[in-house]
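Quick one: the structure is below, questions incoming.
Every protein chain but one is kept in place in this view of the complex.
Chain lettering (A, B and C) follows the sequence in which the chains are written, and residue indices restart at 1 in each chain.
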Amino acid sequence: MTTKYGYADNKEQVLKRLSRAEGQVRGVARMVDEDKYCIDVLTQINAVQAALDKVALELLRDHARHCLANDEVHSHNSGDKADELIDAIGRMLSR
Amino acid sequence: MTTKYGYADNKEQVLKRLSRAEGQVRGVARMVDEDKYCIDVLTQINAVQAALDKVALELLRDHARHCLANDEVHSHNSGDKADELIDAIGRMLSR
Amino acid sequence: MTTKYGYADNKEQVLKRLSRAEGQVRGVARMVDEDKYCIDVLTQINAVQAALDKVALELLRDHARHCLANDEVHSHNSGDKADELIDAIGRMLSR
Partner (left out) sequence: MTTKYGYADNKEQVLKRLSRAEGQVRGVARMVDEDKYCIDVLTQINAVQAALDKVALELLRDHARHCLANDEVHSHNSGDKADELIDAIGRMLSR
C-alpha cells in the first residue's frame, strides 16, 4: 500500500495542532469580547499565527520529502513540482 | 462616558472576523482529515493567516488612533506607548 | 530649534546600519558570483533582511514616539497619522 500524500504519517499530529489553533482563535475572540488590552490580544493573535506557520512548514516538509523520494515525480515532472512548491512558499512569504 | 479601549467601536466586526477565522481553521482540519492535496491545504492556511493579519492590523489601527487622540497618553507616557506599539509590531514581523 | 523628523537623533546609527546592509548585499552578490551553495546564499539574504527589518522598526519607533509626543499631531490629525503609520506597517507585513 502506498501513502498517497506526503503528510499521511503526521496526520494525527497536524490535526492535533490545528485543533489547538482553533481553540486559540476562540480564545482571542473571548479576549476581544472581554475588552482585554489591545497589545495582549495582538500577542495572542501572534501565537495562533506562529502555530499555523508551524503546521504549514510541517506540511511543506512532508510534501518536499515525498516529492524528492518519489520516482514518478522525479522522472516526469520535477520542474512543475518545484514550481508548485516554490509558488506556495512565495504566497506564504508575501501574504 | 469614555471608551476604554481603542477597538471598542469595531468590536462587532473584529468578533465576526475571528469567528470566520475559527471556521477557516476547522476547514483546514477537515481538508487534512480528508487527505486533500498538500498545496491546497497550504493555500487555505494562508487564507487564515491573511484573515488574522487583517484583524491584527485593525486592532493596531484602533490602538494607534486611540493613543494619538488621547490627552493622557500624549502628555504622560508617549515614549512608553510608542515602544509598546512598536515592540508588538516587531513581534508580528519576526514571528 | 525643533527636530523636524522622528529619527533625527538616531540618524548616525541608522546610516551606519544601512551602510552595513549595503555591504551585506555586496557580499551576497560575491557568494553568487563564486557559485556558493544555494542554502548558504539564502542564509545571507536572510541576514540582510533581518538587518533591514531592524532599521525599519527603528524608524517606526522614532516616528511613533515623535507623533505621540507632538502637540500638533495630537490635536489636529491624529486619525490620519495613525492610519499612515498602520498602512506602512500593513505594507511591511504583506510585502
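By our rule, a residue touches a chain if its C-beta (ideal position, glycine included) is under 8 Å from a C-beta of that chain, and two chains touch if they have at least 3 such contacts.
Predicted, not measured: the structure shown is a model, and the values here were computed from it.
> Even though one chain is hidden, which residues of chain A still touch it in the full complex?
50, 53, 57, 60-61, 64-65, 67-69, 71, 73-74, 78-79, 81-83, 85-86, 89-90, 92-94
> Kindly note down the residues of chain B that lie in touch with the hidden chain.
93-95
> Applying the definition given at the start, please give the residues of chain C touching the unseen chain.
Against the missing chain, chain C presents residues 4-8, 11, 14-15, 18-19, 21-22, 25-26, 28-29, 32-33, 35, 37-39, 41-43, 45-46, 48-50, 52-53, 55-56, 59-60, 62-63, 66, 84-85, 88, 91-92, 95.
Definition applied: only the chains that are shown with their structure count from here on.
> When the centre of a chain is set as the mean of its C-alpha atoms, what distance in Å lies between chain A and chain C?
Chain A and chain C have C-alpha centres separated by 29 Å.
> Which chain A residues touch at least two other chains?
95 - these are the residues of chain A that touch more than one other chain.
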